[in-house]
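One protein chain omitted, others in place.
Chain IDs A, B and C follow the sequence of writing; residue 1 opens each chain.
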Amino acid sequence: MPRPGPRQVLIRVRANAISHREGMILSGTYPLPVKPGLVPLCEGAGEVVAVGEEVRRVRPGERVAANVFPRWIDGPLRWEVTDQLGSSVDGLLTEYAVLDEDALVHIPEHLSYTEAAALPLAALTAWNALTGVRAPGPGETVLILGSGSVSLFALQFAKLAGARVIVTTSCEERAERLREMGADATVDYHKVPDWPDVVRALTGGRGADHVVEVAGDLRRSLRAVALEGQVSYIGFWLAGPDARPVDCATLFFSGCLVRCVAIGSRSQFAAMNLAVEEHLLRPVLDRVFGFEEAREACDYFLSGRRFGRVVVSHE
Amino acid sequence: MPRPGPRQVLIRVRANAISHREGMILSGTYPLPVKPGLVPLCEGAGEVVAVGEEVRRVRPGERVAANVFPRWIDGPLRWEVTDQLGSSVDGLLTEYAVLDEDALVHIPEHLSYTEAAALPLAALTAWNALTGVRAPGPGETVLILGSGSVSLFALQFAKLAGARVIVTTSCEERAERLREMGADATVDYHKVPDWPDVVRALTGGRGADHVVEVAGDLRRSLRAVALEGQVSYIGFWLAGPDARPVDCATLFFSGCLVRCVAIGSRSQFAAMNLAVEEHLLRPVLDRVFGFEEAREACDYFLSGRRFGRVVVSHE
Amino acid sequence: MPRPGPRQVLIRVRANAISHREGMILSGTYPLPVKPGLVPLCEGAGEVVAVGEEVRRVRPGERVAANVFPRWIDGPLRWEVTDQLGSSVDGLLTEYAVLDEDALVHIPEHLSYTEAAALPLAALTAWNALTGVRAPGPGETVLILGSGSVSLFALQFAKLAGARVIVTTSCEERAERLREMGADATVDYHKVPDWPDVVRALTGGRGADHVVEVAGDLRRSLRAVALEGQVSYIGFWLAGPDARPVDCATLFFSGCLVRCVAIGSRSQFAAMNLAVEEHLLRPVLDRVFGFEEAREACDYFLSGRRFGRVVVSHE
Partner (left out) sequence: MPRPGPRQVLIRVRANAISHREGMILSGTYPLPVKPGLVPLCEGAGEVVAVGEEVRRVRPGERVAANVFPRWIDGPLRWEVTDQLGSSVDGLLTEYAVLDEDALVHIPEHLSYTEAAALPLAALTAWNALTGVRAPGPGETVLILGSGSVSLFALQFAKLAGARVIVTTSCEERAERLREMGADATVDYHKVPDWPDVVRALTGGRGADHVVEVAGDLRRSLRAVALEGQVSYIGFWLAGPDARPVDCATLFFSGCLVRCVAIGSRSQFAAMNLAVEEHLLRPVLDRVFGFEEAREACDYFLSGRRFGRVVVSHE
């Protein structure tokens, strides 16, 4: 059992979530350096069991989650705070973890640990995309690609903010679930390869004010975005090396802002949690595994298509 | 019957709204110059009956409203575009009005003329306050003072944008209506003169992220706003010369941004209408008078407290 | 001699500038529709000789230039104001032109018509890039690619704003002129194909806070930009269809904001002119031709490398 030093906190981890990032790390395709021998997994939630000297932000018994970038507190991302749990420093697939108090946020009261573990990566990425530079609101249209984890959170957050949401998906069953979650329109990108035209038609020709680009189909996103709109670019992760390059004409004539989004700061995490708590939002969980089944959870995650997050619960 | 020149539009006015501004103009207390002999009233909605040469933005038969600043198209307010309908140029209490096409916006489809006439001044002021510099969203708290016209729209818009809303009011009946409209909490400022403390208690000590200051009680608003929050300052109009001055310590230690809000641009008006249309929002109308009753409408407006707008319908 | 209608202005054109855009229009490679039979050239400056009714913004005898987007007054670019002089409406290679007063700005007092004609396209593009979303200032580094017209203005404006400037160039003579104009460092992109590494070395590893991308080498620009920095993307025009596509990994890991910049609004033009006037800035002119030599001016422009603008003077 580790002991927390000054400003450190000992956490009993209660749940972890599995993401595409972890799949890449496992398979050796993660495009950033991964230190060997680290505790894996960047997402987790747990209970404070002990605090070191001078800790002010949390107390034993409180329920917390850690920011994936444990040193990124506020403001823009800077190189000096790019440590990441589970790749450059120890992650959270463990019973007890010691973390700096500066890495922690309190988790929303209405969420279980299992649910809270689903927030640090996918939810915060969606939150940063939709609030970081230009926040879409009522009267604006957000285009979301597919129904991956980031997309589902983006749909939930965009609806909270009063925006109209269009989602692309190739599966009618998913389309139905997305509409139940609040999607105002869905577009089948298999049936309609020129789906940017549909988005334009649905927006009176203007295009979407904001595109949450998680599919690696940046060229189509650029054709679907409004002049002076924003494309939040996250999608490279899913498409990987197969993502098609972007020709410069499509980029230029989009007349938009492309913003590369890398999860978020602890301060953004705390702001997101206020929204989640206020609106009693719950993450969509696809399946929950036990702590002993972490490997199976990973295999399940990698084996096919999910709708919502795959979580490992220690309880 | 006037004829529209190039880029001008002839409108058959169908409804007008009466605001505190018009009361001040009538009573000679409006703090800006008023040209004598002008057609009064800055708010109205009507039908395009004819268009001059080169008009591109509207067509006969379309339903439109005019921006109160007919020359303020987009971007920040500048002196060169501060003409105002009904005080420096002709207003809209008339059967037929000729306006520049640049002054016009299309009105939301689901609204009657009577409802649409309620938007140009009060709604656009609330919209500009809540979207112009820092737009509050989910997880943030908006404090709204009282239940005047701007306040009611601010409540509607803040709720659309996912914010939590606290409203001050001194009347339980109004408090109930405000809660029905979505207010998350109401505070009785008569019973609790130190209502800023209540706002702080309701926000975990932080204060409101955004205050829509329409009551001329800026000192209390400054005590209720969060550090680095925003006070949208509109309130001088209601309190008039009796508004209490603000001591510099209260201002400084608020640590906030005070933004003086002057209605909005045509482009903001159009953006607001998209939101109104998307969410099928309707203005709260207190009472509708006939065209012949314009004077009574004004008297009624001035005579007491209302809940919602007083409109003159020409139909 | 045309007569100005209401809100129109008759201008005696005194000078025009020639840009890459005009070369593309002449050679049929301009990637936007060009209406046949129009007066060509989007850049010009001249004297007001007559004004129509209701004109308020200018008076006969005043010296003015027209905005390339004559209907884009303020705020962000929107489709409804994308008319362009010389491609969708008549341009300025003419003795007398009639323009809406809304299209005009006064030119800085210290500039001749010949100099003023050099501002509307290249200077305003540089100005919009450097002031439109994130304006670099003292302590920040701006990277400028090459010594084309936009680059020279970007260098001048970035220095005015107190930024440090690095410019890439492949010619030592040009490098010297750039340093004379204020460039803090120059990098020879022929000798050092991995010039982004040099930029990083010159900025303590951070990269440039702002890149004015005019060379169509977006991939290298993305490697040279700082995390959360901005790339102002203008460069497609020069590289044309040969611009190399951008792979998604380079884009994503730049962690930056890519903003597509399309000249600017009239209001930005006016703001730029205030800066130009205050600092007595002069555009770099490469060569001035007479009105009768417009064709030669074009040929000269297209024939080789210049340093500064090619202008046609009617005087």
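Rule of thumb we're sticking to: contacts are C-beta pairs under 8 Å (C-beta built on N, C-alpha and C of every residue); 3 or more make two chains touch, one makes a residue touch a chain.
Here the structure is a predicted model, which means the values were calculated and not measured.
Participant: With touch as defined up top, name the shown chains that contact the chain not shown.
Facilitator: Answer for the hidden chain's contacts among shown chains: A, B, C.
Participant: Going by the contact rule already stated, which one of B:E53, B:E109 or B:D247 would touch the omitted chain in the full complex?
Facilitator: B:D247
Participant: Taking the entire complex into account, which one of B:R174, B:R259 or B:R306 touches the absent chain?
Facilitator: B:R259
Participant: So which of C:T82, C:T131 or C:T250 would be touching the chain we can't see?
Facilitator: Here the residue in touch with the unshown chain is C:T131.
Participant: Of B:G28, B:G61, B:G205 or B:G304, which residue touches the hidden chain?
Facilitator: Checking the options B:G28, B:G61, B:G205 or B:G304, the one contacting the hidden chain is B:G205.
Participant: In the complete complex, which positions of chain A touch the hidden chain?
Facilitator: So the residues of chain A touching the missing chain come out as 5-7, 56-57, 73-76, 78, 80, 265, 267.
Participant: On chain C, where is the contact patch with the chain that was removed from view?
Facilitator: Residue positions of chain C that touch the missing chain: 131, 135, 137-140, 157, 160-162, 164, 271-279.
Participant: Residue-wise, where is chain B in contact with the chain that is not depicted?
Facilitator: 31, 76-79, 133, 205-206, 216, 218, 227-228, 233-237, 239, 241, 243-249, 251-260, 262
The rule is simple: only the chains that are shown with their structure count from here on.
Participant: Counting only Cα atoms for the centres, state how far chain A is from chain B in Å.
Facilitator: The answer is 38 Å.
Participant: Round to the nearest whole Å and give the separation of the Cα centres of chain B and chain C.
Facilitator: One centre to the other, that is 40 Å.
Participant: Pull out every residue in chain A that's touching 2 or more other chains.
Facilitator: Residues of chain A never touch two or more of the other chains.
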